[in-house]
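Okay, here's the structure, questions in a sec.
Here the complex is missing a single protein chain, while all its other protein chains stay put.
Right after this comes chain A.
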Amino acid sequence: MIKSLSIPERQSMLAIVLLFLAISAAMAGLADRGVMSTHGLMAFGILVLLGFYIAGSFYGPDKSKVSKSRYYDDPTLAGVFLSLFWAIIGMGIGVWVAALLYWPDMAEGISWLSFGRIRPGHTTGIIFGFGGNALIATSFHVVQRTTRARLADSVSPWLILLGYNIFCLWAVTGYLMGSTQSKEYAEAEWYADILLVLVWVGYFVLYIRTLARRNEPHIYVANWYYLAFILVVAILHIVNNLAVPVRLTSAESFPVWAGVQDAMVQWWYGHNAVAFFLTAGFLGMLYYFLPIRSGRPIWSYRLSIVSFWGIVFFYIWVGSHHLHYTALPYWAQTLGMTFSVMLLVPSWASAGNALLTLNGAWHKVRDDATLRFMFVAAVFYGLSTFEGSFLAIRPVNSLSHYTDWTVGHVHSGTLGWVAMIVFGAIYTIIPQLTGRKEMIWPRAVEWHFWLAVAGTLIYVVAMWNAGITQGLMWRAYDENGALSYSFIESVKAMAPYYLLRTIGGALFLAGAVLCVLNCRETMKNAQGEATDRPLVAPVGTVEA
């Protein structure tokens, strides 16, 4: 990292680290004892190490001139490894949570291993840690390649990664300590939320500045998706997390929203986290890595436009389908339901576009596990967006809501779509950035693929069965008007499915572990670096 920075860049990096060192020291010292001061201490420790690293190598070798003439891939590599780090943490917690549902007494008496604390650790570790780092890393890669410009500066990518991962760390460790504001996928407390806003604004500015420096006349569609992801997530995050801290020295806060408005804002946020974090961003990934890996042109430019604007417009409306048959007014439910249905075609347009792009490259899909990851991702993307629109229809929702069908649906999206496209992207990026033709263990990629597919299928099918069984048991009455089943009977009926889910999750985790080892070994045996170069205008010429 430090080698690629010039001396002035090192100075500003060090200055910013020192500034945040002071802030985190203040947080550790002034906040009430407990989670907030512990978090201050954590950040302080990380920043001290970083400060020593920068200061220690301050006058070390300076290769910034060479680096400036090339794409800046160091932050991408760092992001990929942070993403894989969080993948193992998040999936590991996931398998633990799944096992806890089958063997509920495992964590008897250990509060920080109990279901309630560790479940948000799983979702945050996966969505933000694994997914978010992968999005940031690949967006840096994609925006540079498709604009033929280097990242706009060399300092802010590192600060974005640093701040973002401190946010993830604060969030996940906070939940383990029992600190949460109880909003799903937004459990982190107010000070962590503020950090994320700072990071996100920096990310947006860097992305826009890089796009502005582009050497291509047009902006490739992948960048639209990444930009929609960055922009809308910022809006969602800020609005949903508006809160008044109880005191500036404590982690607790009051949300500004109350009652059904709070529920509506939360699910407007929650569903658009699915839309703009887990869909738009990863579609950006798909639209870049699928044509690159398959060597085929995007099947239809027009379809990708309609898909983009359709997704961006319709998705924003559909959050209320999470609140069917609740205190939310019926009309808001109807709108959520109908917009969910109208969303289906734009969503499928992208899945179809991806699959048709593979026309003429099916032999590659057969032979190349990396491309197969992307193919399966597109298929699961299509399946889960269809399922999503279907589940949003009110009468269907009355069966599926509150059951494990929802959990199955989410995982067909996260395991089958999000994780698969990330692995496809990683297996494309790592060899390219190490100057290699392929990963060092191609067979491990193959194993990873089949473990991931088997794990996903076992998981999702088990949860479909579980959810439909639950839904039917809960609504069954006998001829005398008495419930046919007690609640505990429906819990007992889940046992085989919960065991299967644990097995499916463990298979998926095993594949991810293979991926980590494979990436590490490939990096160790790097044979060079990326050979493609940005267009650098010769000095003195303004016009291209």
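To be clear about the criterion, a contact is a pair of C-beta atoms (placed from the backbone, for glycine too) under 8 Å apart; a residue touches a chain by one contact, two chains touch by 3 or more; residues count from 1.
In this text, contacts and distances are computed from a predicted model.
Within the choices "Gliding motility-associated ABC transporter permease subunit GldF", "Thiazole synthase", "Na+/H+ antiporter subunit C" or "Cbb3-type cytochrome c oxidase subunit", the name that UniProt assigns to the complex's undisplayed chain is "Cbb3-type cytochrome c oxidase subunit". In the complete assembly, the contact with the undisplayed chain comes from A:Pro217, out of A:Pro61, A:Gly109 or A:Pro217. Touching the chain that is not shown, out of A:Leu82, A:Ala349 or A:Ala444: A:Ala349 (per the contact rule at the top). For the options A:Ser69, A:Ser111, A:Asn359 or A:Asn525, the residue in contact with the chain missing from this view is A:Asn359.
What chain A contributes to its contact with the hidden chain is residues 145-146, 148, 216-218, 220-221, 288, 291-292, 295-304, 306, 325, 329-335, 337-339, 341-342, 344-345, 348-349, 352, 359-360, 477-489, 532.
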